[in-house]
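Only one protein chain is missing; all other protein chains are in place.
Read from first to last, the chains carry the letters A and B; within each, the first residue is number 1.
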Amino acid sequence: MVAEYSWLIPVFPLASFVLILLFGGRLREGGGHLAVAAVGASMLLSLAVISHVVRFGSYESRGISWFGSEAFRFGVLVDPLSAVMLFVVSFVGFLIVVYSLGYMHGDPGVQRYYAEISLFIASMLSLVIANNLVFMFISWELVGLCSYLLIGYWYRKPSAASAAKKAFLVTRVGDILFLAGILVVYREFGTLNLSEVFELAPGVATATLTLASLLLFGGAVGKSAQFPLHVWLPDAMEGPTTVSALIHAATMVKAGVYLVARMYPLFTPESLHVVAWIGGITAFIAASMAVVMTDLKRVIAYSTVSHLGFMTLALGVGGYAAGIFHLLNHSFFKALLFLSAGAVLHAVHSQDIRDMSGLWRRMPVTGTAFFIGAWSLSGLPPWSGFWSKDEIMAAVHSYSTPLFWLTAVTALLSAVYIWRLFFIVFTGRESEQAKHAHEAPLVMRIPLIILSLGALFSGFVVFAGFGEFVQGALEHAPEAAEHASGSVMLLSILLAATGTGLAALTYYRPVISAARVRRALAPVHTLLVNRYYLDHLYYFFATRVVADSARALRGVDEFIVDGTVNGTGRAAVCSGRKLRLLQSGVVQDYASWVLAGAFLLLVIAGLIGGGV
Amino acid sequence: MSVSEAYLTVGIFVLVGVLFPAVTIFVASLLRRPAKPEPGKYLTYECSVLPFTDARIQHNVEYYMYALLFVLFDVETVFLYPWAMTYRSFGILATAEVIVFIGILALGLVYAWKKGALEWMKGWR
Partner (left out) sequence: MLAELLPEILLIGAALLLVLLQGFCGRDACAKLSGYISLAACGGALLLVSLHSGAGVERVLIPEIIKLDAFSLFFKLLFLTLSFLVILGSLDAVKRYRMGGEYYTMLLFTTFGMLIASMAVDLAVLYIAVELATISTFALAAFRKDRQGAEAGVKYFVIGALSSALVLFGISLLYGIAGSTSLTAIAEALGSSSGPVASLAVVFLIAGFGYKIAAVPFHMWAPDTYQGAPSTVTAFLAGATKKMAFLALMRIFIVALPGLVESWAMLFAVLAVLTMTVGNLVALVQSNIKRMLAYSSVAQAGYVLVAFAVLSSKADLTLAAGAALLHMFVHAIMKGGAFLAVAAAGSAIAGRDISDFAGLGRRMPVTAFTLSIFLLSLAGIPFFAGFVSKFLILMASVSAGGAYIALGVLLVINSVISLYYYAKVIRVMYFEGGEVHRAEEPVMLVAALVVSAIIVLYVGIFPESAIQLAKSSAASLFTP
């Protein structure tokens, strides 16, 4: 039975990580071919396992226990949900690693790149098939670490280094909540095995479930860049574009959505309400910011945040299958958009869309790929984005009216920003930079073509019973949201068309002047360009509050106490005489601290012991 | 004797310890000669030789060596004396222990000797 070997899926890329780390320097392309082979092997095995799940249903192994603790019984769980995710990660991952062979060619650090990307894929795969929360958390942390390393891949670039740090710290907030959630689950359920937890869930108090699920959702908020922790993702674009496509579009950022879907049985109506609203707000604000950004990758990044918001929203309003469906489709069209954007950057050597214009003639394949991605994303029929967006809108429609209108506006904005991007970059007069552009090499074009096919046709799985299949992951599935009613579908098409039309009238045949609109809406524009000032707020908090308290503590420790020594000590370089005097003074200070500490303890002992 | 009584003794001891210097200084201040400061009076008294540097100088390390060895044998005596007074009643085991003790100290002395700690100012010759 092939499913018994599913534990091998993450082992291949893990082995490739170790081998590349050790011997990559001696291999061609820094071991890139090895990575391709390993990820390819994982993909084939994943496909076999997935077909097993499709035919025979979920598979769970008992697993092996680590230090005799049942909390640490690590096994494999492949159900319809993980099968979908497994497919996305291994398939898109494989295409992107292949693409990297062209994109990263000639970079001095490729060995590091392939080692890290192998480790990333290994941990992402183990995150997907884990049957235990601790195992999930470990993989979760590892993908976070890889993301940090890969964002900072060009570590000599200060912006990359600081973006990596930002991503690391911001997602950490979510990770702590996730861990707290795991602790709550462990206390309440006494087990961390997913199936056991789901079995026990109906018998647990609603308040506890709400708490646990909200804490777990906190992890998802960090990882999937949901409001208010979405700020790291646009900055994460400092990494190589392949990394953006793989980690920050197709796979890792989906881990948060996946976590919510995975732990769905724990979510109560109250916590789902929070999930829905967070998702809706994220989708809206990210889409609105995407409209004004001028950095090619950042626009796509904000679009990713917005679509992650859609998925979260879908899960929140009970459209379980719709959310997963969108996750699948989004992976294709967003990876496609990123990779074609990567091909553009590769050719133009700039990220600013104002430097790009009329690239269509020079890069027809890339242009077509981008066009397909944009079409799919904008939600125009008949390609994949349309079907899943439609299901989400239908689910939201039956859930809450204000949320529905928020979603509708977001859908309109989605069409606007992505077509704006397409028209600016590929149409119009050829810009100076565009004259030197050339089509990407074959090894980069083939993944583009395959992804294009995916972006075009993945939507049709909905007619092959995708919804029922995914619902099979849940014991007590929520009522499958009714398929898009005629009016909702009509509205959805109308919105997408309006958005596309607006973008075309502004940027393709300039009937509407973008500058005039900008002037008319100056305050809004400023607000958006400054990203709702959230980054400023966090920056203020991080530098002033956190860093200052660290510095203040060091101040107490080193400045007040040591400063006298070091400052003066440096001036009096070798004067042993002075140093001796200074030192006695310092040690006295240390001694005073010891006595002060003793006194502190005395006071506390007096408070609790009652009368010293 | 209860705990509080035991600490009463300590308390009295502390009190006397604080009072003694205070009272002494106070009485001395009653008896002092008239204050007529002049620079000479503020000089450090150093066996009638005029002080020519700061008092905080580095002393030759061999002073410390001698002091250490002195303390070593001082302590040895402190241990040996009570043992000598009672060794009859303590028997052979105590004797063996003292021999080990002296042996260890002797080892230390041999080490110090071979390292030249007993040669005065050897670096100056």
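The rule is simple: contacts are C-beta pairs under 8 Å (C-beta built on N, C-alpha and C of every residue); 3 or more make two chains touch, one makes a residue touch a chain.
In this text, all values refer to a predicted model and were calculated from it rather than measured experimentally.
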Which residue among A:R62, A:R187, A:H349 or A:R519 touches the omitted chain? A:R187
Absent-chain contact - pick from A:W405, A:F460 or A:Y590: A:Y590
Among A:Y155, A:W405 or A:F460, which residue is in contact with the omitted chain in the full complex? A:Y155
Considering the whole complex rather than only what is displayed, give the residues of chain A touching the chain that is not shown. 66-68, 109, 112, 138, 141, 145, 148-149, 152, 155, 168-169, 172, 175-176, 179-180, 183, 186-187, 549-551, 553-554, 557-558, 561-562, 574, 576, 579, 583, 586-587, 589-591, 593-598, 600-602, 604-606, 608-612
Take the complete complex as the reference. Which residues in chain B touch the chain that isn't displayed? 3, 6-7, 104, 107-108, 110-111, 113-115
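As a working rule, only the chains that are shown with their structure count from here on.
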Taking each chain's centre as its mean C-alpha position, how far apart are chain A and chain B in Å? 71
